[in-house]
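Please see the structure below; I have some questions.
All protein chains but one are shown at their positions in the complex.
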Amino acid sequence: MTTIAFLGLGIMGSPMAVHLAEAGHTVAGYNRTPDKTAPLVAAGGRAATSVADAVHGADVVAIMVPDSPDVRAVLTDPGGVLDSAAPGTLVTDFSSIRPDVTVELAGLAREQGLRYLDAPVSGGEAGAKAATLSIMVGGDGADVASARPLLETLGRTVVHVGPSGSGQTVKAANQLVVAGNIALLAEALLFLEAHGVDTTAALEVLGGGLAGSAVLVQKGEKMRTRSFDPGFRIALHHKDLGIVVDAARAAGVVTPVAALVAQLMASAVAAGDGGLDHSALLRTLERLSGR
Amino acid sequence: MTTIAFLGLGIMGSPMAVHLAEAGHTVAGYNRTPDKTAPLVAAGGRAATSVADAVHGADVVAIMVPDSPDVRAVLTDPGGVLDSAAPGTLVTDFSSIRPDVTVELAGLAREQGLRYLDAPVSGGEAGAKAATLSIMVGGDGADVASARPLLETLGRTVVHVGPSGSGQTVKAANQLVVAGNIALLAEALLFLEAHGVDTTAALEVLGGGLAGSAVLVQKGEKMRTRSFDPGFRIALHHKDLGIVVDAARAAGVVTPVAALVAQLMASAVAAGDGGLDHSALLRTLERLSGR
Amino acid sequence: MTTIAFLGLGIMGSPMAVHLAEAGHTVAGYNRTPDKTAPLVAAGGRAATSVADAVHGADVVAIMVPDSPDVRAVLTDPGGVLDSAAPGTLVTDFSSIRPDVTVELAGLAREQGLRYLDAPVSGGEAGAKAATLSIMVGGDGADVASARPLLETLGRTVVHVGPSGSGQTVKAANQLVVAGNIALLAEALLFLEAHGVDTTAALEVLGGGLAGSAVLVQKGEKMRTRSFDPGFRIALHHKDLGIVVDAARAAGVVTPVAALVAQLMASAVAAGDGGLDHSALLRTLERLSGR
Partner (left out) sequence: MTTIAFLGLGIMGSPMAVHLAEAGHTVAGYNRTPDKTAPLVAAGGRAATSVADAVHGADVVAIMVPDSPDVRAVLTDPGGVLDSAAPGTLVTDFSSIRPDVTVELAGLAREQGLRYLDAPVSGGEAGAKAATLSIMVGGDGADVASARPLLETLGRTVVHVGPSGSGQTVKAANQLVVAGNIALLAEALLFLEAHGVDTTAALEVLGGGLAGSAVLVQKGEKMRTRSFDPGFRIALHHKDLGIVVDAARAAGVVTPVAALVAQLMASAVAAGDGGLDHSALLRTLERLSGR
């Protein structure tokens, strides 16, 4: 069994830490708002009082925080992971952040003798709770191999996609495809509604052919009935599309469809829909059509 | 058993007519280029010498031709279906054409005492051969019910989606989603390649989560390896996106993503890729990125 | 002096007919709603009771109606121009319509022994009143030469741009550029407002450099102060962008920016802004930004 520091116990991190504790590992969890530690404690884990307290004695440091500056702070702030972790510790960042920041932070970690994986996940709150996440892992093969048992406690699909930063790159690509598929399904649904088609039947037949997708299966009925409780919030998907557009630009890849979808997602945030499920991107397209 | 005239024996129509003949129906097939009748004849059907010859004595007239003007000609030309079919004949148009033209032609057919269904299909040549097409049917419920046994000979998913034209509307929505999903996957793949990620592993993990889609399953590897033999040709998808954009405009639905994807597909045609599989839309995005 | 039938006395046609009458020509004007003839009569013209009545005895037939079907009706309806005009009559269509329809109608006119010019105008109601229109003329050089004195009575810039239909093509290009320039100025203005910049000063400096344009001069202050009384209505510009997108597609020209701007203009119509000046496209972009 492994001694694990889990930093960040939000909607995603909390059930992930719980799964690790329930699997018999020694888990010390830390969250800025301390009341989030209750589920972990109930599962046999420990509520740490600081990053340093959690990291002390850990073999593995897991991180699950919202954005690039948060990961940077957890690692580089005084008393942070770089200050506190023993050489050889395996840092695994599950957050979805900028690939270039990951590459930089992985370098800093290695200078301190730490090992570093980026392991962003897909599958949302439901996947975190059910331990069915898809996990896209960037880093050294040996580190991935040693982390795999833990990762498979949390997800169904664990794939090593390349060196440090690659996990973040694949996650960015994932968010590009998902946001775009939502936008397309929204346009299609409004198109069908405007023509008076039976949309239940239409979604069934679309799902049976080449237009079928996980977005259609998981979000189609939510969109048809305008049930937009999150799920994965628009504000976070907006953040992710910022990463996509910047990383594409930096790599010299032209992605006009992603750029347009990013504008639509920004419009959803501007309209105050940031707290809704990302399938509520439908509402932006509805507004565009004056509906 | 039913007496069927099958008009249009191309890549899609030929295997469909063969399935009907093999199911025991009496099928007379007609094609402008007569050598296309060979598979039908081998399956026990008859090669008709004209539309009128095929239609004479038929209970059902099946049509599978490329575009709106072709369906119009088959129906309204001298000696066409409207001239030749007996009252009560069930005309079933499998072609993918403009919804407004379908509504108009269905009206003309009804004035002649004919019954009329629009029944465009999804699933491509492979689906036609395997009789696993998705068929989206517009028309009167009673007519759909009487056609259902024949339609289920040809497809796995047969859904009545609304009155005349609704099948075409759903097919248009299908083509919108499919083209968009291809464009997004192309952008994602080029993004991953530019960052040096292992794309085989990346497609696996994308496919396991919310980014998963039939396009990813059926086209992902073709795109990764640039294997663009059709399949469904870009030229046809370009035609379909013209229908989508026009029908959306007519209905007052704003579809910016579809409009942009339609421009990319037009670019693929302009670049001479019209004869390739629609997954070759990747090449347009590759050119945009100077690759 | 010339005997002129002027068909269509709306916002544009009325002042144009008045200018011709004031220049000493014999002008018979016809409009479906007959009260629109008053200004022409006050200027010494005659109120005709039908197209045929106006056309009878005319050397020149001028047409200024809203859309392609209207021009077609004026020409081809029973008692229309093709029925009523004497051989050799010079038909000059000032309307902005589809280039392909113009080519077709010009052919029909020539079959009747008529001469035909397409002469769409730019400059709007103000240009019509001030006789400062830009007129883009398609047709035979000899016909353009004979029409030039009349055209220069109406506009400041009269340019022969090619054979029949070319005037419409150039007008379509004009509408593409104008709509796009409005959209860009709208985005720039909202960008400046969001950053708290002094927009009066900013528009001054933008206007002094490479960002300067007629749109900025004529529409910038209207947009800054949200004064959207027409002017040229959004509904008409929406019609024109439909022509642009279709004609580009037909010609195999890929115009992604025009296609996107056409979607924004369609959104303006869908939102109920069709009756406002086209500079009110700003409102669509404002809505996108949740303002």
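Think of it as A, B and C in the order they're written, each chain with its own count starting at 1.
Keep this in mind: a contact is a pair of C-beta atoms (placed from the backbone, for glycine too) under 8 Å apart; a residue touches a chain by one contact, two chains touch by 3 or more.
Keep in mind it's a predicted model, so treat the numbers as computed, not measured.
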Hidden-chain contact residue, picked from the options A:96, A:168, A:213 or A:267: A:267
Residue numbers in chain B that touch the chain omitted from display: 256, 260, 263, 267, 270-272, 284, 287-291
Where the missing chain touches chain C, by residue: 99, 122-124, 127, 133-136, 156-157, 159-162, 165-166, 169-170, 172-174, 176-178, 180-181, 183-185, 187-192, 194-198, 201-202, 204-206, 208-216, 218, 244, 247-248, 251-258, 260-261, 264, 285, 288-290
Residues belonging to chain A that touch the chain removed from view: 242, 245, 249, 252-256, 259-260, 262-264, 266-267, 269-270
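Everything that follows uses one rule, which is that only the chains that are shown with their structure count from here on.
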Partner chains shared by chain A and chain C (touch criterion as defined above): B
Nearest-to-centre chain - CA centroid comparison: B
Chain centre separation in whole Å, for chain C relative to chain B (CA means): 40
Residues within chain B bordering two or more other chains: 252-256, 260, 264
